[in-house]
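All protein chains but one are shown at their positions in the complex.
All chains are identified by letter, namely A, B and C, in their written order; residue positions are counted from 1 within each chain.
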């Protein structure tokens, strides 16, 4: 098989999970702009996600967020998804929107609040049992706003204790993905602020605990692909929350702010053996001002393009230049792949998969946007609050 | 008059404006935690602000935010304030919370939206006429999230045109304070992102247009006191929006994150002749998790302490060491003032002003917190949305 | 003329100035790694620069740095350059390497040091007269390391005074380009830290004073293309010092760290009418570990590629999408140009200019690297210190 053929084969196996909440409304603390046609129910979110998969062919699963996607019968929801050609993916917990969580959840000074938070996480594992989801994704908004507000170290002890209880509840084939974030909503300390903290906790928990890298959760100047390479080397990269940012956790479409960075990340994934189902490739974005479904399709395509470029790197030439200490030559090999226009290749891949080569045009022609704008009238549009 | 006496005299003339919205609920995009006793009306906000002034003696004015503080009769509102010992201060416009403003306000590509935005600003000047406010504070959320989304330069043209119309409407003794901000809620470009842009617009508008420095609106590493010194040198420092931050626009209590920076800022104010009524010293903060009124009292006290230290700098010794090129000596003179515990001095100042030396304790003893928690039940608590 | 033909025509007129000092050794505070074949004299630097122009066709001028390129006869040096097919470009002053400049140069508290610094700048204008250079590029290392070390505002007064004297000395057709930089080598204040400060000084000086944007001199998160658009709108963009950075002023090859940013900058240049000789496009880089001449060739090619992409933006489609408020559509138009592989186009451009389509391969085949390594033995290699 030629290198190009191998790249195409790999691209056909790609899977990018889309998040149910990205189909709903989102915004900043200043304003949430509502959009026409936004889903009112978890089922309608799945309907939209199914369109993304229909036109891209590589978005087969949908992450749920509890309680935003709470239903009475998760098995029925899973069946609903499968009837539409997609499957339920990771279960995302939420321990930041209840009034009790003003000072934290699993790290809260009050044991009663910690109990409540852990119970919610255990409920999420119950849901995983029902949906068949493999991954429990944990992001904690826990932290403090003011120096002295709470005991930084005691909060780590509480975190470790809560995580251990949830870890113990994980079933065969289930995993816990621990996400880190520099800041927001907490502004002085965050209880899992960096990959090192997440990694240290995962190490103590055991092999089912893995670190998830959200590409928007780092300090300025952080080399994310280095972290990716390191976590793969340590066997602790559980997955990605993809998005992009210029400043903070902007949650823009992945690849929109720094496509070269996304390529470098995907190169380290490929180089480190991470282009496997063991690493979950998920989107986690906010489409505050742009149309949501096309934005998600575009994001999936951006991941595909970065992946294609990463797969096209002439690794033998690269290794040769690196061994020779040829700084410019090695850089040129990498840049040659990056500078390649891979869109024709991806059009071929799509055609070979029986898809329209232009997912966005196909989506537009489908009339789905007009249909949901007309039909989804009344009710409560989904958003972060519900 | 000794230096200490001069410092005390100056401290007694200090005026810190508190923002009506800081008495209401606020939060992050993740959650707004409601608090007991939060005002439901502009009048109740003024009641709370009056307590802050009662106990600190240096918070005589209250900034309004339109439409959050919209009332039928602004003259009556002004009278309401004065009856409680405070006055209405700057009028803050809001051109970011209407659905029309999804892609901007005064910089929007659609002239109809720009018209609406400018009309709102003109209405704010009408309100200033009614309230007797001197300052129109303009912060624009305008910007773009994605490269290419709009024409960066055309947006500047629109901005200039809109500002000029509003400037022309300003009456005798009225001013326009133009605020800049690096990012948020826009994530790719912001139409007034830095002091240079605000300054360039003010220059073209005329002497009534001044720059306002929000201490949380800069890129990491920006030397804010340098900007303060520069704007004072240029005669264009209209005022401050005080708050503090560790990461982005965290809107924590001023002086909480970096008290040394606040001192350095106040030193440049004093050194540059900016400790006058021509510079408006305003708070602009969010008390998301802490009790609001005590947080505002504490913030006012933090400004007082930084000011006291700045006033205590031995400027003659400093100038001597600077002239001599004595790096360590000059730094030591500044640090000597900073390291001084000025709380006893401020207690004296308060006692001489007929106040309790400990404003927070006096507030606690007043029973106000319990009273408003008991009385302000029902209705719609004030927040950023209303 | 088709758009493609127009783009090609524009690309043939492009001019990127290379800096004499980039041909010499450079490094960090930790180590300067010497390389074989590095020039010992200004003439040898010109020899190398002539190779870059020979193979790229778009690097016709060479910036000098005084005193590093001090010679007895500048007219002879200019002739030397022209004999080799290049011309002398901007004159760069140096007021940071004399022991007298420990606490600054033009902003120093001691008038004698200021006099010395201004005299040096005046000497640079004398050199411009002799070389026929149009631009005096001024970068000041001036600043302070410790709060209180010197009077921030007085330093601005001194700066203004010194600049005014030099401005007065400029002849017909000569310009002063004022560069700003956030930090380094000063660590607390820098006397020209941002574009706003440079702009304010240029405004007061007059139309011959223009701002120069070094792409590595900003705080993290700064939107450089916004500054470019703003300065063009104000008629104050004098030129660029191109390089790239991940963290601080890394001085890597332009386009190496964030090629998408370089494209966005060049798009604003094109859109704002800045692709003219009035804007000087200069490199200012350090090739600490990579071979210098190929690195400079590669950098010139990176600028070409970004320019080609910027020229290929379908501006009519872009304007339409922007007017329509089509966020995704407008972004897609821009990204379509960015994602295009313009290397074939540039190979055509080079062939039409009578050049080898692959400048790096042509350089390698030329044997120049081996020749200078063999011949330039002994003597003192050029570097920042000489």
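Going forward, a residue touches a chain if its C-beta (ideal position, glycine included) is under 8 Å from a C-beta of that chain, and two chains touch if they have at least 3 such contacts.
As the structure is a computational prediction, the values presented were derived from the model and not from experiment.
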Left-out chain, listing which of the shown chains it touches: A, B, C
Residue among A:110, A:126 or A:370 that touches the chain left out of view: A:110
Sole residue of C:141, C:266, C:345 or C:369 that reaches the chain not shown, by the stated touch rule: C:141
Touching residue (missing chain; options B:172, B:341 or B:375): B:341
Touching residues on chain B - with respect to the absent chain: 220-221, 223, 246-247, 256, 258-260, 289-291, 294-295, 298, 305, 327-328, 331-332, 338-341, 343, 360
Chain not shown, touching residues in chain C: 26-31, 33-34, 96-97, 99, 101-103, 141, 145-147, 182-185, 187-188, 220, 245-248, 250, 252-253, 256-257, 288-290, 384
Residues of chain A (touch criterion as defined above) contacting the omitted chain: 102-103, 109-110, 145-153, 156-157, 182-183, 188-190, 193-197, 199-200, 203, 218-223, 225-227, 229-230, 232-234, 260, 264, 268, 271-272, 318-319, 321-323, 325, 327-328, 330-335
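Keep this in mind: only the chains that are shown with their structure count from here on.
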Angle of the C-alpha superposing rotation, chain B to chain C, to the nearest 5 degrees: 180
Chain centre separation in whole Å, for chain C relative to chain B (CA means): 39
Chain A and chain B, separation of their C-alpha mean positions in angstrom: 38
For chain C, residues that touch 2 or more chains besides their own: 220-221, 223, 260, 327-328, 331-332
